[in-house]
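Missing here: one protein chain of the complex. Every other protein chain is in place.
By letter and in written order, the chains are A and B; residue numbering begins at 1 in each of them.
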Amino acid sequence: MGFLLFLAKRLLVLIPTFIGITLISFVVMHLAPGEPMTIQADFNPKMTPEMRERLRAQYGLDKPLMVQYATWLKGLVRLDLGRSFSADRRPVWDKIKERLPVTILINLLSMGLIFAVAIPLGVRSAVKRGSAFDHMSTVLVFVGYAAPSFWVALLLMLLFGVKLGWLPISGLHSMMGYGEMAGWEKALDWARHLVLPVLVSSIGGLAGLSRYMRSSMLEVLRQDYITTARAKGLPEKKVIYRHALRNALLPVITILGLSVPALIGGSVIFESIFAIPGIGQLMWKSVMARDYPVLMGNLVIVSVLTLLGNLLADIGYALADPRIRAQGEEGG
Amino acid sequence: MASEAQESFWSGFRRNPLAVSGLALVTVLAAVALAAPLIAPYDPSAIDTFHILEPPSLAHPCGTDTLGRDCLSRLIYGARISLFVGFVAVGIATAVGTVLGAVAGFYGGWIDTAIMRLVDVMLCFPTIFLIMAVIAFLEPSIWNIMVVIGLTGWMGVARLVRAEFLSLKGRDFVLAARISGASNARILFSHILPNAIAPVLVAATLGVGNAILTESALSFLGIGVQPPTPSWGNMLTEGKDNLEIAWWLSLYPGLAILITVLGYNLLGEGLRDALDPRSRRE
Partner (left out) sequence: MRWMAAAAAFVVVLLLQAPGAAAAAGLDPVGPDYGDAIVVGSIGDASNLIPMLASDATSHEIAGYIYPGLVKYDKDLNLVGELAKGWEISEDGLTITFHLRKGVRWEDGEEFTSADVLYGFETITDPKTPTAYAGDFLEVKKAEAPDRYTFRVTYKEPFAPALSSWSNVVVLPSHLLKGKEITKSPLARHPVGIGPFRLKEWKSQERIVLEANPGYYDGRPYLDRYVMRIIPDPATMFLELKSGGLDWMGLSPIQYSRQTDTRFFKENFKKYKYLSFSYTYLGYNLRSPLFKDKRVRQAISYAIDKEEIIRGVLLGYGVAATGPYKPDAWYYNPHVRRYPYDPERARELLEEAGWVDRDGDGWLDKDGRRFSFTIITNQGNSLRANTAQIIQYRLKQVGIEVKIRPIEWTAFINDFIDKRRFEAVILGWTLGQDPDLFDIWHSSKTGEKQLNFIGYSNPEVDRLLVEGRHTFAREKRKRIYGRIQEILAEEQPYTFLYVPMALPVIHRRFRGIEPAPAGISYNLIRWWVPKAEQRYIMP
């Protein structure tokens, strides 16, 4: 019951945030010199003033701004984001739709990697505070956090792609012969192509999360109940992994939610470098081509994704925290 | 009281080797940036087509780029750009964040709710997407980049300042000021704000590193600082195009970014530890 109440509350809060996102996107869109349509109309030299007016009416650009916003919002809900300015004139949603799965896949993989590495690393650093391992990992974490991901990508490409020739350096899968591969060969092929992008996109998060995990764990280890558990003579392993870890993980889940935007933002960089046809590459291309409809569609979709990521993190937090489960309180 | 706090701050800071090295890095970099014309061995934009893509040598310790320009000199001048962008962007972010956070924390009520909702919304945008969307409408230039990075990076500071205000506004010294008839603005700026400076300083220091990373990423993608202005980010673009034959073009600018960001992060963390008595106990 408490949890349901919590969920309902979270969902309710989502609504104004969602509206805020659309509002800001809409404002950014109208920052454009001229109106969204002039660009399109200018493509066609045969456009007469009357036709232009008709188009304006058709696009609703003659209406007050609020009405336009409402219309745009209605379209958005139906995933109607307009058409691309590029030569193919395809609906924006179609373009986004075909690229979204790749971006989500890579982000999920990176997130998995981040968790799988950062948590043990953070825990071990905390438990062995002051040890050589702790110092070493602290330095590594700082370096990892400060290293520009695109630079790391370049170095990895140079090492594994060029010098050693172990891994492919661009695209999602091999091109020739891919169609004839068996299922597992295809999977392996994808995996080989995804190693570097996933690695690169997780470096920043990895550093951040393990640092966070470490301090969260230290915090918990200082608590009285841990001292009590130790005093009771419970084995150290059990104290750490049964009692401390569980509590130390809680704030980390919140961080997960907050790191979603950064993770997705990173897509722009590594998708451009590794030539991966995802949302980030689409964003970069549409910026370069000044393809405003695609640009705005991207911005909105990605932010909504982030919103969902946050929500999932909140739910995870609630499920993990017995206090919230019981009281239906929202945290932080 | 104040000097005692300072003393304990300094002793805490000094005993943290990471923080001290961060301070050292930041100081050296600032010196390099300021003294660029004095220490750069060549004019960073001097083209020399007889010596293109030369590997590091005595004459060119970091090699030359595709137009025969001296990479070391470009790196040195690039420090100016990076630090400049970092400071101005963070300055904007801090100013906006402080004002909004202070207003939200001090007045509370619906103003607070509105501002905090705005913060939530802004945090939902992957920053780089938002920046790219805006840059697409403007021309890419160093000024636009700084402003846009600044305007998309204030949320953390706003939250911090708000939290400080919430905890400070009920304290005795604020109440005392209020009783003695000080105006809201006066209470805000001369009584509460100075007390909130420490966490803001930490956030700003960490923010410089982030802003430099963002700028270099944008420049790398070709929508940041434009050539011939040497920026570490756009130097790396050239490195990428010549990855196999000119490793030095990729290595050094990346290292420069790494060291700079590292410096600010270490300094920021060091400041935080030194300012926060709880974590100092660690």
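Before moving on, here are some points about what is shown:
One rule holds in what follows: a residue touches a chain if its C-beta (ideal position, glycine included) is under 8 Å from a C-beta of that chain, and two chains touch if they have at least 3 such contacts.
Computed from a predicted structure; not experimentally measured.
Residue-wise, the contact with the chain that is not shown comes from A:288, picked out of A:11, A:159, A:191 or A:288. Considering the complete assembly, chain A touches the hidden chain via residues 39, 42-43, 45, 86-88, 157, 161-162, 165, 168-170, 174-177, 180, 275, 277, 285, 288-290. Residues of chain B in contact with the chain left out of this view: 45-47, 49-50, 52-53, 66-68, 139, 222, 226-228, 240-245.
One rule holds for everything that comes next: only the chains that are shown with their structure count from here on.
Note: centroid distance chain A to chain B, computed from Cα atoms, is 23 Å. If you check the complex, the residues on chain A that touch chain B are 16-17, 20-21, 24-25, 28, 31-33, 129, 138, 142-143, 145-152, 154-155, 157-158, 162, 215, 218, 258, 261-262, 264-266, 268-269, 272-273, 283-284, 286-288, 290, 292, 295-296, 298-299, 302-303, 306-307, 310.
Residues of chain B that touch chain A in their complex: 18, 117-118, 120-130, 132-137, 209, 213, 216-217, 220-223, 233, 236, 239-240, 243-244, 247, 250-251, 253-254, 257-262, 265-266, 279, 282.
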